[in-house]
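For chain A:
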Amino acid sequence: DQGVTDTEILLGEVEPLTGPPGLLGVAHNLGVKLALAEVNAAGGIGGRQLKLIAEDDGYVTSRTIQSLRKLIGVDKVFALTSLSGSGQALAALPIIKQAGIPAMVPIGPLPPLYEQPNDNIFVVGQSYTEGMHQLALYLAKEFPGKKWGVILQDDDYGKALAEGIEQAKAEAEINVVFETKYARGQKDFASEMLRVKDAGVEVLIAGGIISENIAMVKEAEKLGISPAIATFWPGRVPEVLKAIGPASDGLYGVDYVAPIQSDAGKAFVELAKKYLSEEEVARVNRYTMTGYASTKTLIEAMKGCADDLTWKCTIEKLQTNPPVETGVMAPIGFGADNRFSNSPVTIMRAHYDTLSYTPVE
Partner candidate 1 sequence: MRSGYYKETIVEHINLTDSTLQRVWIAIGLIVVVAAPFYFDFYGLSLLTLMMITAIGAMGLNVLTGWTGLISLGQTAFMVLGAYAYAITTESWGWPPLAGFLLAGIVPALASVLVGVPSLRLTGLYLAITTLASAFIVNHLVLEFDGLTNGSSGIFVNRPTVLGFAFDSDARFYYLTAGAGLLTILACLNLRRSRVGRALIAIRDNDNAARVMGIDLRTYKLYAFMASSFIVGIAGALYGIFLSFVTVDGFPFLLAIEALAILIVGGMGSIAGAILGTIFMVGLPEVTSFVFSLLGDGARDVLSTSAHEIKGLLYGLVIILFLKLQPHGLMGLWQDAKRVWTLWPLKY
Partner candidate 2 sequence: MMQTVSPSAPDVRAELGALLEIRNAQIIYDNAVEAVRDVSLSVPEGAVVALLGSNGAGKSTLLKAVTGTLHLEEGELTKGSIRYAEEDIGHARTERIVSQGLILVPEGRRLFANLTVEENLTMGAYRKTAAEMRRLKSMVFDLFPRLHERRAQISGYLSGGEQQMVAVGRALMAEPRLLALDEPSLGLAPLIIDSIYQTIDRMRHELKMTIFLVEQNASQAMEIADYVYIMENGRVVLDGPAEKMRSNLDVQEYYLGFSAGGGERKSFRDIKHYKRRKRWLS
Partner candidate 3 sequence: MTDHLLQLRQVTKGFGGIKAVNGVSLHVDKGEIVSIIGPNGAGKTTLFNLISGVLPVTSGTIEIEGQDLARVPGHRYVQLGIGRTFQNLALFKHGTVVDNILVGRHWRMKTSVVEAALHFGRSRREEVQHRRRVEEIIDFLEIEHIRDKVVGTLSYGQQKRVELGRALATDPKVLLLDEIVAGMNQEETEDIARFILDIRDDLGIAILLIEHDMHLVMDISDRVHVLNFGETITEGRPAEVQTHPGVIEAYLGHGKSGAGTAKTVTAGAA
């Protein structure tokens, strides 16, 4: 198939590399680069070096589509290591399906991407819904009978979280006293937090991504309230803790990749130091790990096809290989009718002094 020469194998990815979402895209991109550098250093696949073409879509759907067409049609990459955001991935679905190119989807693992398995699309990670479900169950156990507040974004991300809370409600007693949706891009959360205060909320689900969570926690600090605040993984990066300041201490989080401060995380940073520049290492965060893990899974499959490097074989291997150990998250594996790695999640808490998260016991 396309993208393979005697000396090279081309891979492609589409990420938001500019603008605010670049925070996640760039880190992710580093993870992919790291995985490639690691194999290349070990001689590549069947003597072929791996090369990555990264396209920027700035988180704009039409550009995602354009970039994909370019990667598949013009650059003729062999496989896709990643697709940006959830909405973008959904929009890209028909094109990828039609092309038949093996594609990993490590960001925005939405159910529609895997519930009806597509032969060539492999979703790595955990769904927002399930993550929220687990987080809510944990908080319900930890804070029985407390009043909850929920602030969510008015898009499919927020919707997925809402569903997770619903699922948890069915299993545990959760008393939501305040619930609201905000429009994406909102910067000022004063009125929302006032209502949180007014409603006497003791457990707050801050369902923003990055800036929104920062704003919410700072606002709570300003109002002098200190509910248990739970944030979600898209914003689980050190920069957020730093930007919030001391008020970030003790935030709850949930994730399916290991925290940087854990042993696995430390090992990962060591690995990164070996292949990435200093400046790049500074930007390593959880997205670097997801990028690394999913790419590594792809590479394992491709290695299995070294002589017969075709889409068919790669897809075959991806689904039959035993779960791949990546070191940064639970082993990743798929099955005949399973295109979703369904990685288990961990609940964790933030520490401002070290700008890190550690798992709760």
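Per the selection procedure, all candidates are chains of the complex that A comes from, given by their letters.
Basically, a residue touches a chain if its C-beta (ideal position, glycine included) is under 8 Å from a C-beta of that chain, and two chains touch if they have at least 3 such contacts; residues count from 1.
All of these numbers come straight from a predicted model, not from anything done at the bench.
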If you apply the contact cut-off given up top, which option from 1, 2 or 3 ends up touching chain A in the complex? 1
In the complex, chain A touches candidate 1 at residues 17-18, 26, 29, 56, 58, 60-62, 65-66, 69-70, 72-74, 87, 90-91, 93-95, 112, 154-156, 158-159, 183, 280
